[in-house]
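All protein chains but one are shown at their positions in the complex.
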Amino acid sequence: MSGAVATAGAPSRPRRRASSQRGRAWALWGSYAALVVFVFVFLVPPFYMVATSLKSDADIAAEVGNPWLVHHPTLQNFIDLFMMPTFRGYFINSVMVTAVTVSVSMVISVLAAFGLTRLGFKGSAMLASSVFLTYLIPDSLLFIPLFQVVRALGLINNLWCLALLYPTLAVPFCTWIMIGYFSSIPKELDEVALIDGAGYLRMLWSIFIPVALPGIIAATIFAFTVSWGEFLYPIAYLYSSDQKVLTVGIAGDLIRGDVFQWGKIMAGCVVAAAPPIVIYAFLMDYYIAGLTAGATKG
Amino acid sequence: MADRSAVAVSLPPHRMVRRSFMRRLLERRSTVALLMCSPLFLLIAGLVVYPAFYALYLAMLNRRMTQFVGLDNFAFLLKRDTFRLVIFQSCLFAVSSVVLKSFLGFVLAHLMSNIPSGRQRIWRGLLLVPWVIPLALSTLGWWWLFDPSYSAFNYLLNALGIASVPWLGVAWPARLCMITVNVWFGTSFFMIMYLAALKSVPEQLYEAAAIDGAGTFQKMFYVTVPMIRNVISVTVLYSLIVTFANFDIVRILTNGGPESKTHVFATYAFQVGIQSGDIPLGASVSLFMFPLLAVFAYFVLRNVTRRGKEMTV
Partner (left out) sequence: MSINKVTRRKALKLGVAASVLPLVHIRTAGAAGQVSIALWDHWVGQGNDVMKKQIAAFAEKNKVEVKADLIPSASGQILMVENAEAQAKAGHDIYALSVWEAHNHVDDLEPVDDVVGRLIAKYGKTNDAVEYLCKVKGHWLAVPSSSGTQTKGPEGRISILRDAAGLDVVKMFPGSGTTCPGLDAWTWDAHLKAAEACAKVGKNFGIGLGTTSDSVDFAGSLFAAYGAELVNAKGDITVRSDAVREVLEYAQRLVKLLPKDAVSYDDASNNRALISGQSALIFNPPSPWAVALKDAPAVAADTWHFPAPAGPKGRFLPYLPYMWGIWKFAKNKTAAKELLEYLMQRENVEARENATIGFDIPPFVSMLDFKIWETAEPPKGTLWNYPNHPWHKQVAHIAAMPAPPEIAVQIYNQGTMPTMFAKLLSGQSVNDVMAWAENELESFKRA
């Protein structure tokens, strides 16, 4: 690698410096310009969703005029949504399931990643990578055979079956993040801990977890995103309103046969998107930092 | 090893012997490691591996599930024109989406790292919006944009004097629409992964490369890419698998139409298995890509592990 770089041409230095400064300014403004374009494109659908959520049913049904503008803005859709007794329940269910899923996923993946990287056993390296293979079986296939398992556990139409199923979607990736992070921590640290006489669990708890906090936050956010947005398992296993989560509740309550209540569906999307946006806004730096440390290892 | 620990737990011969044996066992690194991994094993064995084998068994039954037919279902599928179209469409959808996501994510990560880190937060936040809206809901929003009778995109085109495009009504535009939605949804994830990886590349490497006179692209290819190769591999692998399994986008946008030209594995499996009462055939459709993806994943992961070791050493 260094050889290749070394053979690259080397123009004279003084000229390079001046041009590189100008180049950097160009790069900066160019980057801003490009980002503006990207942000614009990325936000077109969310903008349209918000706009639709502010329209009345009659406005939407009429299909005249500029669809990008809200001619008679109204908050009626949001009001209706929150007046629906079921909707608040869905929201709370989503929050609870996500919280439990994230905790379960993190316990499983932190323990596993620690065991695999810092302690290890025969074949642990291979195992570490094959955990990823679980993604190969799509949930659109698994939900049929899984019904038996879920039923055997008595969790059909029970919100908490999701706390069991969602980790299968989150854990492999979280484990990978944590493996990367744990491997980036210098070996000397466990030696210090062992000399100290700490058991493995205490070593993990009091030394590694604090050090690996950014990685844990990164994995947590990933698990959160996955379990907040998942659609297929809840639709196959939850059917009574007191057990449903947000994604499925919105689709089920607002799409009635061949009647779509677009204004409210879009309002529901906006409400469903709000918690993750808030969480990302606050934890983004940790997320990136957590992924960064493990990035070269993995 | 797992066997031995199980035996130790289940047999209560002599208390003292057992205790010391247990203690010795528990003090061994590998035993502890195994114990720590056991929740993971349990989870995957019970909720993925077991049902997966059951699904495989289902895929080998006849339509009424009264007879074992081996690989006949797969052979049957391969002979069908419609299913060949499904293979083509699935590969087109997954591969081009992932390539685009990866490319755009890479570009975005670089753009982002070009600007001062204090300013990055707002831009990152805005760019992450697609990734955080639950996909099943945001796809409904897209569908509403493409809507046949009142497409908001067509309104803009018409305003510019361009004729309406039947977005989801003709095979190629519909395919492009699906890829667009998927790229829109997933690019942010790539951006974040790459951005994190970029930060992990030591600044000295770039300085060294600069001293050696490397230009922007040379730095990218000889420093950045090799350094973040593992992240690229794992992100692409993850995304490829998940995109191959995608259900929501196609189901909501076209339900496989027009003329069954936009079905992917998951939607076709749903139509054949759930809607038309042929669960074994549906399971075969779902499992069709498994061997190919498994081999691909195996090699990617082997390389990742190997490189990971080199780095650690």
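We call the chains A and B, going by the order they appear; numbering starts again at 1 in every chain.
Methods note: a contact is a pair of C-beta atoms (placed from the backbone, for glycine too) under 8 Å apart; a residue touches a chain by one contact, two chains touch by 3 or more.
Please read these numbers as outputs of a predicted model, since none were measured by experiment.
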{"item": "Touching the absent chain when the full complex is considered, from B:Ala152, B:Ala174 or B:Leu287", "value": "B:Ala174"}
{"item": "Touch list for chain B against the chain that is not drawn", "value": "62-64, 76, 79-82, 136, 146-150, 164, 166-170, 174, 251, 254-260, 270-279, 281"}
{"item": "Chain not shown, touching residues in chain A", "value": "57-58, 60-64, 80, 83-87, 143-145, 147-148, 151, 156-157, 231, 235-237, 239-242, 248, 251-261"}
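Here is the rule we go by: only the chains that are shown with their structure count from here on.
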{"item": "Chain centre separation (chain A, chain B; CA means) in Å", "value": "13"}
{"item": "Complex contact set, residues of chain A against chain B", "value": "1-2, 4-6, 8-11, 27-28, 30-32, 34-35, 38-39, 41-46, 48-49, 52, 63, 66-68, 107-109, 111-112, 114-116, 119-122, 124-142, 144-146, 148-149, 164-165, 167-168, 171, 173, 175-176, 180, 183, 200, 218, 225, 228-232, 246-247, 250-251, 262, 265-266, 268-269, 272-273, 276-277, 280-281, 284-285, 287-293, 295-298"}
{"item": "Complex contact set, residues of chain B against chain A", "value": "1, 29-30, 32-37, 39-40, 43-44, 46-52, 54-55, 58, 107-108, 111-112, 114-115, 121, 123-138, 140-142, 144-145, 149-150, 152, 155-156, 184, 187-188, 192-193, 195-197, 199-201, 208-209, 212-215, 218, 222-223, 226-228, 230-231, 234, 237-238, 241-242, 244-245, 247-248, 265-266, 269-270, 279, 282-283, 286-287, 290, 293-294, 297-298, 301-302, 304-305, 308-309, 311-312"}
